[in-house]
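Here the structure comes first, spelled out in structure tokens, and everything after it is commentary.
Only a single protein chain was left out; the remaining protein chains are all shown in position.
Which chain is which? They are A and B, in the order written, and residues in each are numbered from 1.
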Amino acid sequence: MLRDRLLSPYQHGSSAVHRLPAGTKLLAAVACAVLIVLLPRSAWWAHAAVAGGLVAVAAVSRADLRGMLLRLLLLEPFVLGIALLALLRPGGVPLFLSMLTKSTLCLATMVLLTATTRFSDLLAVLWRIRVPALLVTTLALMHRYLFVLVEEMERMQRARRSRTFVAGRSSAWRNSAQVAGQLFVRTSERAERVYLAMCARGWKA
Amino acid sequence: MHVPDGFLDARTLVATAAAASVGFGLALRAVRRHLPPRRVPLIGLTAAFVFAAQMLNFPVAAGTSGHLIGAALATVLLGPAAAVVAMTAVLLLQSLMFADGGITALGANVLNLAVIAPLVAHGVYRVVRSAAGVGPQGTLLAAGVAAWCSTLAAALACAAQLAASGVVAWGTVLAAMGGVHMVIGLGEAVITMLIVAVVMRARPELVMPAEPARATARGRTLAYGAALAIGSMVLVAPFASPWPDGLEHVAERFGFASRALAGQPAPLADYTVAPLLDASPWLATVIAGGIGALVAFAVAWFVARALAAPGRAGARH
Partner (left out) sequence: MESVSLLEVRDLHYRYPDGHAALRGLTFTLAPGERVALIGPNGAGKSTLLLHLNGLLPDRPALNPAVTVDGLPLVEANLPEVRRRVGLLFQDPDDQLFCPTVWEDVAFGPQQLGMREPQLSRVVSDALAQVGLGGFGERLPHHLSRGEKRRVCLAGLLACDARLLVLDEPTSDLDPRGRRELMMLLTHLPVAQLIATHDLEFVVETCPRAIVLDAGRIVADGPSRALLDDEPLMLAHGLERPHILRHRHPH
């Protein structure tokens, strides 16, 4: 399912890249992104070198390149819109190309990171580097229950669609809003139960 | 409106990251002080909810769909400080895991969607609600207007950051993003109101908590928030003035002038709108914003009345 693909970027493997510590990979990815952004626009050779490096890492990790390329192509219309506006400026063509190149290279870096690193390992790194506990807990709970909520949402949508006999924009809006509203009610009730479960196992806020 | 990597320049990245850290830090402190432990898991689960709800389709026309942004909704449901934390988590996950929004641009995206949007939503929500009453109708109206304002505020901040980075001209980007998001904001307002209406009918206490005792704490958060939002704007504005951008401005003027003399037609949007906006972009935006706000208010009023009509108030599923 495409949704599942979108929601779970991690691809299990045992390559050298997979076996690197998560902290190292996160640091390398962020450093690479910063480098890409700071490279002068005219240094085409540097951009090409970075691209070559990323391809090499991708090859070593033996990750599925087709999936990654698909995700690289999922550019938001907003991005294209702004980029096109940039074209209108005097000297806009190098700017446009630079923006597109940099954003694609950084995207590729992050795609490689998430394909070779488990989210739970990334969370452990954030915990170790003393990111505020509340944020890490929130990230962990969000990631854990994301899939649960999406499945619940799909079930509710299917139920609604089975009882919708009039196709149309207003009924689509009403249905989506109903699903979202009910999902929130169920979510807050679940949050209450999760709180009880955490207390039952000795958690102190 | 997630900004990818490579669009903003280094000083804007640093400035927005600093502002975002301050905003997040203040929100974190407020949550630690005022949120009962019982509600802590709710932040994480609401973040998951916002993420999931963003996938819902709200068809617009010819196969395109609108989607919920969720900052205002999170604010109405959680309160401003917790909403800041939840939206920050959402943006972090989107950037890290789904490459939606750049990793270096995280500061800017967090500032726009996780700090400015919730704080503006909260301020507007409180003001409208105190004027329109705290009943169902007033709450819905306040939620709708808050959603519109927060969408516009985030868009304008984003536009300012793009202009300060020299990516697009000030006038162009403010008009484009401001204009587009005034319309998108209407969609966000209606969607937010519809969802709040559903939640209100099922569990009203989730939307209208009775906590007058914490008014001063919230007032302080509001004051911090307003100061932060204004401060961010002020911080970004000076970068827009002289230096490379100013020189490019001048070059543009001369460029346009020479083209006009040669009789070449210039791109319509840029040419007709630009001179006014280049002269005083803030004034033009304020005027447009004022008109847009009135339209948004009117729409929200009608929708709120329809949703909160007494006949439907008792309906359950």
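Convention: a residue touches a chain if its C-beta (ideal position, glycine included) is under 8 Å from a C-beta of that chain, and two chains touch if they have at least 3 such contacts.
Small disclaimer: the values here were computed from a predicted structure and weren't measured.
K.L.:
Going by the stated contact criterion, tell me the shown chains that border the hidden chain.
P.N.:
When the full complex is considered, the omitted chain touches A.
K.L.:
Given the contact definition stated above, which residue among A:57, A:140 or A:153 touches the chain not shown here?
P.N.:
A:140
K.L.:
Tell me which of A:51, A:97 or A:148 is the one touching the absent chain.
P.N.:
Of these options, the touching residue for the absent chain is A:148.
K.L.:
I'm checking contacts with the chain that's been left out. Which of A:31, A:80, A:133 or A:196 qualifies?
P.N.:
A:196
K.L.:
In the complete complex, which positions of chain A touch the hidden chain?
P.N.:
Touching the chain left out of view, chain A contributes residues 118-120, 123, 140-141, 143-145, 147-148, 190, 193-194, 196-204.
Simple rule for what comes next: only the chains that are shown with their structure count from here on.
K.L.:
In angstrom, rounded to a whole number, how far apart do the mean CA points of chain A and chain B lie?
P.N.:
21
K.L.:
Which part of chain B faces chain A closely enough to touch in the complex?
P.N.:
1-2, 4-7, 10, 13, 28, 31-32, 37-49, 51-53, 55-60, 68, 77, 85-86, 88-90, 92-93, 95-100, 102-104, 162, 167-169, 172-173, 176, 190-191, 194-199, 202-203, 206, 248, 251-252, 255, 267, 270, 317
K.L.:
Going by the contact rule at the top, pick out the chain A residues touching chain B in the complex.
P.N.:
Per the stated touch rule, the residues are 3, 6, 9, 29-30, 33-34, 36-38, 71, 76, 78-79, 81-82, 85-86, 88-90, 95, 98-103, 105-107, 109-111, 113-114, 119, 122, 132, 134-135, 137-146, 148-150, 153, 169, 172-174, 176-185, 187-188, 190-192, 194-195, 198, 204-205.
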